[in-house]
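What you see is the complex with one protein chain gone and the rest in place.
Right, chain A next:
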């Protein structure tokens, strides 16, 4: 009952249980944080709206993105992954979501930012439905914790539209 093996086993079991409990509590504490992020996106310019050689429409645009995601950070946050997606509907597809730009925010200081950028990922439709198309720009964020449950949410900004003709 007092051999080294028994003591080591008891110690190991207890420490694993305690560690699991602490991780669960850390994750649970995230529920009590008060979160009110804000964001604003402007389209500075639609650079190109063209039809690719094999038929799909493609848009290139420049965005002005400003956001304040500082309230999402808790002591249990490892990073926040934020991305801007264009969401629209066509006759062929009931929902299209195309990610245009993303960023990894490692800490609270970097969470309030303003950036002007052209789209990081190509905005390509399945088909040629983009002329005159209205779309929402949505800022999504994904809070990745140091341990535990991940949290994701978004702000939808409707009312953007593409030109009626190729340019």
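Just so we're on the same page, a residue touches a chain if its C-beta (ideal position, glycine included) is under 8 Å from a C-beta of that chain, and two chains touch if they have at least 3 such contacts; residues count from 1.
The rule is simple: contacts and distances are computed from a predicted model.
Visitor: Between "N-acyl-aromatic-L-amino acid amidohydrolase", "Protein O-mannosyl-transferase 1", "Prefoldin subunit 6" or "signal peptidase I", choose the name on the UniProt record of the chain that's been left out.
Guide: The record names the chain that does not appear here as "signal peptidase I".
Visitor: Of A:18, A:43 or A:104, which residue touches the hidden chain?
Guide: A:104
Visitor: Which one touches the absent chain: A:14, A:75, A:121 or A:166?
Guide: Of all options in A:14, A:75, A:121 or A:166, contact with the hidden chain holds for A:121.
Visitor: Of the residues A:48, A:114 or A:146, I need the one that contacts the missing chain.
Guide: A:146
Visitor: Using the touch rule from the top, list residues of chain A that touch the missing partner.
Guide: Its contact residues with the unshown chain are 5, 23, 27, 78-79, 81, 83, 85, 92-99, 102, 104, 106, 121, 126, 140, 142, 144-150, 152, 154.
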